[in-house]
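Removed from the display is one protein chain of the complex; every other protein chain stays in position.
Letters are used for the chains, namely A, B and C, taken in the order the chains are written, and counting of residues starts over at 1 for each.
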Amino acid sequence: GRFGDFGGKFVPETLMAPLQEIEASLTEALQDEDFIAAFQHELKTYGGRPTAFTYANQLTESLGGAQIYLKREDLNHTGAHKLNNAIGQALLAKRMGKTKIIAETGAGQHGVASATVAAKLGLECKVFMGEKDIERQELNVFRMKLLGAEVIPVSSGSKTLKDATNEAIRHWVAHCDDEYYLIGSVVGPHPYPKMVRDFQRVIGDETKTQYEDVKGGLPDRIFACVGGGSNAIGMFYPFLGTGVELVGIEAAGRGIQSPEHAATLTKGTPGIIHGSMTYLLQDEFGQITEPYSISAGLDYPGIGPEHAYLHASKQVRYESITDDEALEAIKTLSRTEGIIPAIESAHAVAQAIKEAETMEPSESIVINVSGRGDKDMSTIMKYFEGSAEHGE
Amino acid sequence: GRFGDFGGKFVPETLMAPLQEIEASLTEALQDEDFIAAFQHELKTYGGRPTAFTYANQLTESLGGAQIYLKREDLNHTGAHKLNNAIGQALLAKRMGKTKIIAETGAGQHGVASATVAAKLGLECKVFMGEKDIERQELNVFRMKLLGAEVIPVSSGSKTLKDATNEAIRHWVAHCDDEYYLIGSVVGPHPYPKMVRDFQRVIGDETKTQYEDVKGGLPDRIFACVGGGSNAIGMFYPFLGTGVELVGIEAAGRGIQSPEHAATLTKGTPGIIHGSMTYLLQDEFGQITEPYSISAGLDYPGIGPEHAYLHASKQVRYESITDDEALEAIKTLSRTEGIIPAIESAHAVAQAIKEAETMEPSESIVINVSGRGDKDMSTIMKYFEGSAEHGE
Amino acid sequence: MSTFDQRLPKTENMFIPFIMSGDPTPDLSIELAYTLQESGADVLELGVPYSDPLADGPTIQQAAARAIEQGMTIQKAIQLIPEMRKRGVHIPIVLFTYCNPVLQYGMETLVKQLKENEADGLLVPDIPLEESEELKQHAEAHGIQLISLVAPNSEERIKRIAEQASGFLYCVSSLGVTGERAEMNPNISSFLEQVKRHSSVPVAVGFGISTNDQVRLMHEYADGVIVGSKIIKIIEGEQSALLKEETKVEGLQRVKGKISQLLNY
Partner (left out) sequence: MSTFDQRLPKTENMFIPFIMSGDPTPDLSIELAYTLQESGADVLELGVPYSDPLADGPTIQQAAARAIEQGMTIQKAIQLIPEMRKRGVHIPIVLFTYCNPVLQYGMETLVKQLKENEADGLLVPDIPLEESEELKQHAEAHGIQLISLVAPNSEERIKRIAEQASGFLYCVSSLGVTGERAEMNPNISSFLEQVKRHSSVPVAVGFGISTNDQVRLMHEYADGVIVGSKIIKIIEGEQSALLKEETKVEGLQRVKGKISQLLNY
């Protein structure tokens, strides 16, 4: 259950049994052709996979550097890569005989994905969500309820994602016999980070095939944003060791020199969060600190342990992008390609734009557009109106 | 330029030349393999086609009648079937050497689709939108602007879709040398209804293949909602004459006995609207009346002339569904299948549910889920909160 | 010989004003018709207000909205014509209405009633040549002239349209909707010459003609000018005077004066 020095199962004793149960069932399931077929069937007929692979001709021409391709996870049902994992885990839960799933959510995307697959597979669903996030994301809360899920407000700690995760774990400890905890990213105790990666690697596998079909060979660089890091791991994993340069982009918020960022690898230190040894944002005594990013999906104080390992072993390069840079990238991609990316994904777009300009037209890159920006429209609108007022 | 007694070109003399120019270019384009290939390439690599074909197992089991399949147009880029047509026409505009497109929009979906393809193809874009709709759809207005389009407020008449269409036509008359008018549905003067149908028939063509692959043969009935009617024609056209029972669903609003509905075929009479002979809602002197539906996409006083023809020739059966029934269907599909349909599409779902219950489990039906409900979340939320307050 | 031709005062330097029935009131429409004749009108274009006037700019759209608000209908508009005749209007009157009201009213009923009510022509801006056959037959059967429009981009259709024209031929000055234009189409003279080559009826030009200079210029190339939005604006300007019994005559005089300014070049 380790990625180098990272990962593991740092959980209360009561969680060891359910984690072992999941691990055993997962191992079995991944060797069962019927399970794999069912997973692929749902991805295709329900989720809409394979997602498109788009050549960004206008963006490419305007930069005059590397050829830019977009992996279109924004076209998944419910609007982001999150669904891949939710389908996989919900199928596993059902196979394990669980009748209920629980999930944590920050901005609501994973909550919606979980509520969605629960409805589709006939499972009950409880979503833990910080009270502050419930207020900020009224529409997603309603969406989950419409899908039949129960949304449980979390009032502990900072009343945001980190605390919703804590509360989901606490609830699960008491109800692990009939409930399955569906974690939304490559975080948490083993086997979650590995499992979520295995369900998300379809992104990278498809990209490899699609790139081969369109261009032949392999791209030069691949960009993906990193909060917990599931879209990035899903994209990177099949390319590890192939020589493709992999770039993960963290949220620098108001700047990594300021206290307001979510750049876990760039500015964090090793420690334990949500049962896993990884990098996190914390004070000198190990109290976890509040991260900041304009993107609710990157606003997490930890990072998947496999990213910590890929960082330490220099297999992936990690960069960071500020709020301002990400928002500017949203405008650029919208105007040149007619694609409004999620603010999360815009971090990858911004870094890719910086690098593509300096590359040769014979080179090519892939950006993982992990989700669509529709969920972020009011944030983006407020941002640009705010900027406009300040004369930008 | 006729579908039986319907269709035609009832336009000011000044529009005859641009319409003839489009007709000639379209005929040429549709015989050009490169154009067809370019259209299909964009649908696939940009729009995300083919869209998924989902077996609604939970809905089927809960009703105990016909097997229900869903054609997932909600998974298109920008969230509805509208993109198919926008891509097709924008490619045509470019082929014709036009540098600008104009479009009308009501709720903003076609405006967003037009702004999107304009960005992708490097065309300028102006979107005409009623002042009342601009107020109601602030986020879509921002979305269009973010995509680089200019949104032009229309203050004439009822300040909604009908008037935005009038104004777009008026503008086009004066600028037809360098502007292309991208109509969003199978309405308007010839060749628009035929052209939009030709670009949307990919829905029905894919459905035919997908159904054949999954079940073999043909489904028993197909359901699609009808406002202007582009998703329905796109779905129905390849099935005409095959023996499949085709059902188009209009918006009955607060009931077809009330004055507040948009049930054009059920309650309207033949006449001319936006250059085409068709059914429309009008008073005894031929003044066009304001339609009503909770769905902004069905809230149109006319209907595509080919639907008028299919109605008159009894090739398609047209039914109507009220606001209440449509909203109930949103809840049902969300809870059983994890799919929140657009309010438009929910009209088709509601009628399909009614009929599926009375059919045999050996029969099967297809519902065209023309768009996703995300755009409608605040309307749906207000509706259910309103209902809840009244003790429903 | 049609009543149109019988009533037509002259076939050159024609002035064809447009008013909207019921704007500002039905009674004033009658008075305005007479005043326009007094000002030199050779044909009167009498508009029926429509909810969706595709060919019209904002001025005529707003006039139509006001008239609908006042309860004006196609039926009431037709019934104004005998009143105009009683008032002394002897020039040809052409009813201007969009296609949908015509269909709802019934083509045959309409032309029959037009005849009975002493109208002379009918102009439907959204029925192009290709869609006009049935209406033309009915009109001819009842001796009503169906006025055709021809536009600068009609090209090879100019000949066909011109050859079958009756009453007068309405030439659209330039692309766009009705309403004032700062500049006239620079190619207007060659367009009008081409039209005149094929037309056996007087050729009038409309859309955007609003100044004394423009009227003068158009009279050089064409047999007549149609003035719509400008007339509506002149009437709008006098509306408050027109609506009061004690200032009505004064208002009508001022309308007449402004029209004279437009025509006296």
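Details
The rule is short, and it goes like this: a contact is a pair of C-beta atoms (placed from the backbone, for glycine too) under 8 Å apart; a residue touches a chain by one contact, two chains touch by 3 or more.
Only a predicted model underlies this, so the values are computations on that prediction, with no experimental measurement involved.
In the whole complex the chain that is left out makes contact with A. The hidden chain makes contact, of the residues A:Gly8, A:Gly297 or A:Gly373, with A:Gly8.
When the full complex is taken into account, the listed residue touching the unshown chain is A:Gln282, out of A:Gln282, A:Thr332, A:Ser345 or A:Ser370.
The chain not shown here is touched by just one of A:Ile272, A:Ala312 or A:Met377, and that residue is A:Ile272. By the touch definition given at the top, chain A reaches the unshown chain through residues 8-14, 16-18, 156-157, 162-163, 166, 169-170, 173-177, 269-275, 280, 282, 284-288.
We adopt the following convention: only the chains that are shown with their structure count from here on.
Compare each chain's C-alpha centroid with the centroid of every protein C-alpha atom shown, and the nearest one belongs to B.
Chain centres computed from CA atoms place A at the largest separation from chain C.
Taking each chain's centre as the average of its CA atoms, chain A and chain B sit 34 Å apart.
As a whole-number value, the distance joining the C-alpha centres of chain A and chain C reads 66 Å.
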